[in-house]
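Every protein chain but one is kept in place in this view of the complex.
Right, chain A next:
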Amino acid sequence: MTQRVTGQRFRQRKLSTKQNLPVLRENEVEKLPDDDAQRHIPKVETGVEKGEEIEHHLQAVISASQAAATGGKVAQLYIPTPEAVASSLQYEQLYPRHFAQPATYIRFSSTVEDCVGCPYCMTSDDMLFLKEMNQRKGRTIQCTEDEFEEVMNFFEETAQTKQPYAAVDNPPVLSYEEIETEFDEAISESSRRFAKDIYEHWKNQRLLTSNRSLMPTLKFETNLETDDSDPYVCFRRREVRQVRKTRGRDAQVTEKLKKLRKELEEARYLMSRVKVREVMARDQLAIDRQIFEQRATVKEAKRKLGIKGDDEDLINQKPAPKPKPKVDSTAVQRGIPGMGPKPQLTRPDGRLLDSDLVSLQEQLAKKEEAINGFIEENLAKHQKWNQGWEDLTWRPITPPLEQAASRSTFRPVTCQQLPTPPASVSSENSGDNLNADQDMNKVEKQNRVVVRYASPPDDVPYPDQRRYRRRKGRGGRIMVDRRGVKRPCLEPIDERVLDRHKYSGDSSEDEQLYFVDPYDNLHIKYRMMIDRQGEKAQGIAQTRRSIGDSNHLHQNHNRSASGHLLPPSNAAG
């Protein structure tokens, strides 16, 4: 009791663990009364179980060490333990000296299973049996210990997989036939030769151990009630408790698993459908081949017999195969949602090749059709966009000057009338243009006083008509010179002044009139065509821009349609 009282005294004084305490030697503090020395050691918690704390040997050692701590001289005591002695086994043989220590720290991740080879190890009984068996066999076929173990191990493992609850339900020992059906790569060919002989031995051994595993095994949990009271049951899984612990996440996991299962099933279904498809494709190939061969025969026969006509039978007629693939592909598509058009693509390809010889022309025509369709579609779209809008920014289309220019190889004076369509455009178009021009003239007369220059006025003789010349300036700038903008004037100064005003004014350009609606179907088509023709598309656009920059005539709102309306085939370029 005194010990405890002492301990309490320490506590009452409240020692702070953070506070610095002086470190002193014994002679620097007042001496404790001798008989008190031992008692002043407070009884300190040992951390040893109470029942063991009182154990004789431990107490003896503790007393001894405390005596030592308080100045007593005590011989060192040990807690007695059962003995460990040198073994009589041939250590050097069992553990040969062939380890060379690497210079660096060892890093290693192989498991015991990786390192111990065949898990079955022969017993002395096995040794005897093997010896007898080998004596019975001829010299040429001897079973090695490794082979024997391989076979035994195979038997053991097969029994384990086929009778996992052998410990509980006591089934009969597996028959040889049952095991034989399980032969796989786990048992080598050379070992298999002895399987039948070894089986009898194995069976006998199993019978001796009431059909339990021959290699002693640990007792793992069987989830029976007896588990808890069985001290041999060890290494229980902890996952079992997890279920109870996080019920919320459990549901989540279930959902995930369900989804995974669904997806796996879909994938499986998809594969089965693909298989069906490929089988059908194969069948079709076979039929096509048959058709081909029979036609060849027919051809041969016809040739021989001199029959003419009815040659249509010898080639595939177009419409027949077409609907079929469509049905198929839609069926496939319906079966697997989200699969995309891939099977569809491959199918028509194969079908086309198989059934019909496709001509290049046909293909080109199709392509053309597709492109035209695209253009039409865009046109319609464009018109729709512009519905209810009055376009005040319209400009005549910039004609492709390159053609003329290249032809004229940049001769200094090349006259051209703007915006006359180039020569490549059909006469119809130009006729339309003329009509349009006239319409414009009417409008113009009604509304404004305008300087007309875009088209040759009827009343002006040719020499007085406006003429333009395009040329390349420094740095590749494109310049357009003009002539005959005005009637020859007596005072040239006036003309120049006029000109100056004319081309420096801002407003004048808005008043300029053009004869063509750039969004007229015809012109859009025209532009499209230009773009599609040849590889100059880029060059044209560039030139056009240059013109716009350098030439006031073409400066404003040059709304190039190419950006919007290029068909996809050219978009890449």
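Descriptive notes on the structure:
Note that in this section a residue touches a chain if its C-beta (ideal position, glycine included) is under 8 Å from a C-beta of that chain, and two chains touch if they have at least 3 such contacts; residues count from 1.
One rule holds in what follows: contacts and distances are computed from a predicted model.
Missing chain, UniProt protein name, picked from "Protein ABCI12, chloroplastic", "Histone acetyltransferase ESA1", "Cyclin-L2" or "RBR-type E3 ubiquitin transferase": "Histone acetyltransferase ESA1".
When the whole complex is considered, the residue among A:219, A:261 or A:303 that touches the unshown chain is A:219. Interface residues of chain A facing the missing partner chain: 4, 7-11, 13, 15-30, 37, 40-52, 54-63, 65-66, 68-72, 78-89, 91, 94-101, 105-113, 115-118, 121-124, 126-127, 145, 149, 216-219, 226, 228-239, 241-242, 244-245.
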